[in-house]
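With one protein chain held back, the other chains of the complex are shown just where they sit.
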Amino acid sequence: MRFFGLDGPGAELGPSLDFSIALIAVAPFLAALVAPWIKSFTGALAGWVLAIVPAAIFALLLTFVTPVAENTVVKAALPWIPSYGISFSFFIDGLSLMFGLLISGIGTFIVIYSGGYLAGHPHQGRFFSYMLMFMGSMLGLVLADNIFTLFVFWELTSITSFLLIGFDHSRQAARRAAIQALVVTGAGGLALLAGLILMSVASGENSLTGLLTQAGTMQEQPVYLLALILVLIGAFAKSAQVPFHFWLPNAMEAPTPVSAYLHSATMVKAGVYLIARMSPVLGGTPEWFWILTLFGGLTLLWGGVLAVRQTDLKQILAYTTLGSLGLLVMLLGFGTKEAVLGAILYLCAHSFFKGGLFMVAGAIDHGTGTRDITALGGLREHLPVTFIAAVLGAFSMAGFPIALGFLAKEEMYLALVHGLWPDLFFLAVLIAGNALMMAAGILIATKPFLGPLKPTPHEPHEGGLPLWIGPVILGVMGVSAGLFTDWINHYALNPIGGSVTNHAVDAHIHLAFDLANPAVWASLATWALGAAIIWQADAVRSAVRRTGQAIGWTFDIGFDALMFGLIRFADRVTRTLHHGRLEWYILLLFSVLAVVLYAPMLITGTAPRMAEFPVLSFYEWGAILIAAAGLIAILLLRTRLTAIVALGIQGFAVALIFLLFGAPDLAFTQFMVETLSVVILALVMTRLHLDARDPREFEVALRDGAVAVAAATGFAVVLLSVLQLDLDLSLTEFFNETSRPLAHGRNIVNVILVDYRAIDTLGEISVVMAAGIAIMALVRLKGGDGDTPRGISRPTERRRT
Amino acid sequence: MATAATSYDALNLPPAMIEGATAPADWIVVWPVALALFGAGLLVMLRNQRPLQSVFAGLIVLAIIVSNVYLLLRVFEAGPLAMTMGKWLPPFGITFVADMTGALFALSASVAAFIVVIFAKVELDGREYRFGFYPLLLLLLCGVSGSFLTGDIFNLYVWFEVMLIASFGLLILGGRRIQIDGAVKYGFLNFLATALFLIAIAYLYGITGTLNMADIARKSAEAPVGPLLTASGLFLFAFGVKAAAFPANAWLPAAYHTPAVAVSALFGGLLTKVGAYAAYRVLVLMLPAGRDMLEPVILAVAVATMILGPLGALAQTNLRRAIGFLVIGGIGVLFAGLTLGTQHGIGGGVIYAVHSILTLTAFYLVGGLVERMSGTQDIRYMGGIYTVNAPLSILFIILVFAMAGLPPFLGLWPKILLVEGGVRAGDWVIVTTLLLNSLLTLIAASRLWAHIFWRNGHEGARSEQPNDTLRRLTSDEVGLGLAPTIALVALIVVLGFFPNWLIEAGGVAAIDLLEPERYISAVFAGVPQS
Partner (left out) sequence: METALVGLIALFFAVSLYLLLSKSIIRMLLGVAILGNAVNLLIFTTGRLTAEIPPIVPEDAYAPIQGSANPLPQALILTAIVIGFAMFAFLLVLGYRAYQALDADNTDNMRLAEPEDAPRPPLSY
């Protein structure tokens, strides 16, 4: 492929090309910032006005269709974090262009739809903001080149999806669904980050285009399997593959435009996009094949079976979306040319028909007040245009010729129908899955509209133009695609297939119904199976329901159990560790201290030598013994007076020691400070009660004593080993030599305090100042009953609700 | 040696003083400390002039911010800046050094303090002005700035103590019983931490004979292994207690929710980060051999703290205690950076500290406004703010995502650096725990959002029932409380969108800590070569 962008034919455009492509991702965010104000100015037309943004992006992207079809890749980059090698870079090739067009095109209709669907809602402005932010994130994701830029947009889609799912925030079910989606896709995102960093470190490339040049070598690296698993966890979480699928049906708590846009046409496809994009780099190995096909196939069947069990229109569509995502993942797992082309076709088809059908479901809800398929019927006269749109969507979903869904189905069957094991196994899975989805789609398109009219909460009425224009156009596009196969082959399938498979692709899709082609037999089988399911819909539904009840457990229940279990666990752990008892906090501290003191010596084997018995004079021994006596006295004290006296004794003994070992200044200060301490202690003690003896029980005293002795001897042993080293006395010599000549002082200690290390003294004085202020405040300010927080005008009451 | 020399030359004195004048621009390295101290004294003298207190405090902190910005720019261009007090040659005098790490921390701390200076006016009553709120705040900032800018380990202890006593004062200001309770636990445990710090300094002096950090960095290579490991372990333990790392983090959730919101915000943003900074400074710059030997211990501490922090937040019904546990989770991440000990690890840790200082201060302030609106600290009796107050909702949700490290906010970038550091080192324990910490923080914070903002009424109420204990913010609260918080969050958002300079600074900070030749040569620049 020829690459151009900065130094090719587009070079004259240069920076403005970079800028305009980057603007594709950024412009919706800017629009989101002003959306609430635009909505308050334009009122009911807000949807149409804001839809200009995605429409403009669509138009801009259309200009790239021709160059991309001629195998050029457009790249753009703006500098962002050069010191870490992250640039705000994008590239447009077949795959990203297809996604970009889908996002902006369907997005236009969704914005218009939202204008009608949420008309009158007080938070409609916020809704538009969130939707536009999501659109920008999704566009950035599919167009991003640098992997960290991609990751940023990936997580932004999770964030905006969270805000949108929780839009109806007063209901706990909505909050739960939002948090669930955020946690699952967030966890996936974290795994994806680790995987991307792993690939970046292993390959030295920071961009997708760079990684693509390493296609083929990554699979041989030792970290391949780990990177594959991490990236796939991220993709599976976003695209709701089993076992990360359970958030998607719950996301239907969001308003219908959100379900139509995020949770069918775009966001959930992000994982599929990533898998497709990474196919050349990570694909082609047995691990890739089996993981993707098994999980994808499982998801396909899971979604299909559970879809026919549902009665809520949106839930049916949600589960079929699940199935479709599984189908796409499975096809990408195969990775052959036909499988890839089938996946591409199906992806587009699905976006069209699923987006349309969701909008139909929303229109029915808006028009009648209910979404229960068993309670709806006969609406064909009251909602005629919606009926047409529904039929068009179901037509493509069932894969009838000439729809895009038919082309997709034929191609995917073609990929499998010529093989043996495991192709035929997966072919059976595909047929079953497609049949189930065909049944679901036809049920949605027919049951609410045909038959006698059933009573509904509102008088059934057609929504305005904004509510049916989107589904109708999407339906028509989906159904008529079969007439434009040449265009599709040249402008779509060749470039997109080339991106995914990383070599040139020549597609030959054509509209034919040739009975000699075994793929056609597979289609017939699908239709037959689907018709059978439709015929026996009620029986199938109750059978699935009974099986579900028999199993009794779902992944959704598991999620709740996990979350609440986590909260309970957190509660227990925190209560155990933060028990509120100061004594035990300090005990833990001292126990760890003892370990800290002894362990290094034991580990490095550097215990000190036995010291020889010291030779001291009588006075020195005397001072030491007096100090020791004072200490023992404190332990055994019985009255307050004894405590004060004993404290004084040990303090003065220390002063004596200082004096005897050549530190008169220290002795002086110690005397003064000790006197002050004793005085203030005496003042305070007169007001306090003091237990006559230490009230600790024997075991507690033993424990405390053991810890204290352990730590204390630890200090001593470490001190001994330090003392047995030679002390570098260069600082002392310097102070001794220069104190008189240069610092002009004879008392060297004082000179150190006020000259050499004056800043210490400044700090010490500040400590005293701060202590003074603090003590003054402590003594004078009494806050009364301090259990209520400050600044709160009303006291808390436990309200019974 | 008694000599009768009359001329000093005959004494053969060693080179003692720095020749030549100090460049005026070099003085900037002491300005933060000097300004804060001077300001504290001034405000004590003016303690009865209530309106002047906050104005002067604000001006002084603004001047400190300007000094710190200048310092940062200077360090970016020319490397570490050092000045020894009294013009004595290092290591004999006390050196103040601003390298990239210290400058970054100092700047973030002063910005956070400035916002708090304004916010505090919402809550203080007249008596608290007179009894020294603003002087204590400035003394706290003095101690914090001094800790970040000093190059002498005993001097570091002194500034720690200034900071500690000032924090005591702020904690008890107001004198309510719950504050006394919290202060007792905080006071004793932190006193023990600084006592251990002092003991470790004593041992280190006994081993190396010097107190200057650059000098110790030079000498530690030859120090004997056993005593060095003990000293390093003791430093790690003391700083671990100070920084509220497991297993010594019990004091933080016992005290941080008791004083005024402005004080909580200041503590949550600044105090624990000083402990982490000291750990980085001592274990990476000064005693790298110790850090290498202690790596498994630091790993255990980091893993435990990273997990137990957000778990604790998940278990709380008191909003401010929950935020306190998120602070602990952040400290775990800083220790994870210390464990890795590579450029990615240390750089990521430094950037994370900047993010954590700003984001947690903002989170406490927003939490304080939520408390005022709801009339309670208990999240079960909150609810309904999303529909009532859009700016506060936007601030809270941005902070939720910033704390959890989601793009495009500031918390993402250090997370990427740390994860890459872990991947490069092959340390999957750290990588997994970092990601788990991120996920747990996300769960805890989004639960707070759901309960406080999205839920309409109290816990257990029917969903349409609004919260009738909710009140609107007064204009004072909006002007003095909401507006500065918006400014701080805007700063966080801008830094998140354009993090290039910060990431580059983090890289430089890491290199200067790991390979301290520039630091040492800056400190010893005036010493004549023998």
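Chains here go by letter, A and B, matching the order in which they are written, and residues are numbered from 1 within each.
Rule of thumb we're sticking to: contacts are C-beta pairs under 8 Å (C-beta built on N, C-alpha and C of every residue); 3 or more make two chains touch, one makes a residue touch a chain.
Keep in mind that what you see is a predicted model, and the values were worked out from it rather than measured.
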Omitted-chain contact residue, chosen from A:Leu225, A:Leu524, A:Ala628 or A:Leu641: A:Ala628
Hidden partner chain, touching residue among A:Ala525, A:Leu587, A:Ala607 or A:Val645: A:Leu587
Missing-partner contacts on chain B, residue numbers: 1-5, 11, 154, 158, 161, 164-165, 168, 172, 175, 177-178, 180-185, 187-188, 191-192, 195, 198-199, 201-203, 205-206, 211, 253-255, 257-258, 314-318, 378-380, 447, 450-451, 459-460
Residue numbers in chain A that touch the chain omitted from display: 172, 175-176, 179, 564, 567-568, 570-571, 575, 578-583, 586-587, 590, 611-617, 620-621, 624, 627-628, 631-632, 634-635, 643, 647, 650-651, 654, 657-658, 660-666, 669-670, 673, 676-677, 680-681, 684-685, 687-691, 694-696, 704-705, 707-709, 711-713, 715-716, 719-720, 722-723, 727, 729, 731-732, 735-737, 739-741, 746-749, 752-753, 757, 760-761, 763-764, 767-768, 770-771, 774-775, 778-779, 786-787
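Just so it is clear, only the chains that are shown with their structure count from here on.
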Chain A residues touching chain B - in the complex, by the definition given at the top: 80-84, 122-123, 148, 151-153, 155-156, 158-159, 162-163, 166, 169-172, 175, 178-179, 182-183, 186-187, 190-191, 193-194, 197-198, 200-201, 563, 566-567, 569-571, 573-575, 577-578, 580, 582, 585-586, 588-589, 592-593, 596-597, 599-601, 603-607, 715, 718-719, 721-723, 725, 727-732, 734-735, 737-738, 741-742, 755-760, 762-764, 766-767, 769-771, 773-774, 776-778, 780-787, 789-794, 796, 799, 801
